[in-house]
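Working notes, beginning with the structure itself.
Removed from the display is one protein chain of the complex; every other protein chain stays in position.
And then subunit A:
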Amino acid sequence: MFMTVSDSTAKRGSAWNEQHTEQLIVSIAGGDTSALEELYHLTQAPLYAYLLSLLKNSADAGDALQDTYLDVFTTAARYQPQGHSRAWLYAIAKNKAMMTFRRKKIRGEVPEEESGPEPWEDPHLGREERMVLSAALNILSEEERQIVTLHAVSGFRFREVASFLELPINTVLSKYHRAMKRLRRQLSEEEGV
């Protein structure tokens, strides 16, 4: 089962069917929770990865993920179908992550130093998955994590990443390649051990 999932997503993250997603959002706006369920199944893993790349904390990312879908549900009616459903969804998620930062700062907590298990200590992860997650969260900057996750996991094209993060395409490209190179290096070293 793992293989079928990973095979279909390995190449470019999950394929995005814009038309279908927009139909789902319209249905959600009409209160159709089965459409929300479907959207959830289509997007939950990459969205979680993106939130984790921002928040570096499993519990926070889980909470933000839930808030994201709740927001999708309450604001779907305002969505204007113009072929940007994925950017819309990720913008909601990003906003939720920002709010988590903000709440924590007001409470005087430093987000990254919070106790609790590290994301890569999740018992559901295999050895290699643990390695890659730990490398990505530890050696990449927040911006690099966003770029890598959006492209490699969420399947954004580079120019979509650039417009979503409001960065020049060249910056996105070179940061992506540098980040992947650093990951490769780190992982090859660990493999060698």
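Here, a residue touches a chain if its C-beta (ideal position, glycine included) is under 8 Å from a C-beta of that chain, and two chains touch if they have at least 3 such contacts; residues count from 1.
Heads up, the rule we're going with is that contacts and distances are computed from a predicted model.
Participant: Not counting the visible chains, the remaining one has a UniProt entry; which protein name from "PepSY domain-containing protein", "Glycolate oxidase", "Sugar ABC transporter ATP-binding protein" or "Phenylalanine-tRNA ligase beta subunit" does it give?
Facilitator: From the listed options "PepSY domain-containing protein", "Glycolate oxidase", "Sugar ABC transporter ATP-binding protein" or "Phenylalanine-tRNA ligase beta subunit", the omitted chain resolves to "PepSY domain-containing protein".
Participant: Check each of A:Asn17, A:Gln66 or A:Asn138 against the chain that is not shown and name the one that touches it.
Facilitator: Candidates A:Asn17, A:Gln66 or A:Asn138; residue touching the omitted chain: A:Gln66.
Participant: What residues on subunit A make contact with the chain left out of this view?
Facilitator: 2, 5-6, 9-13, 29-34, 36-37, 40-41, 44-49, 52, 58, 62, 65-66, 69-70, 73-74, 77-78, 83, 98-99, 101-102, 105-106, 108, 119, 122, 124-126, 128-133, 136, 148-149, 152-153, 157-159, 166, 168-171, 173-174, 177-178, 180-181, 183-185, 187-188, 191
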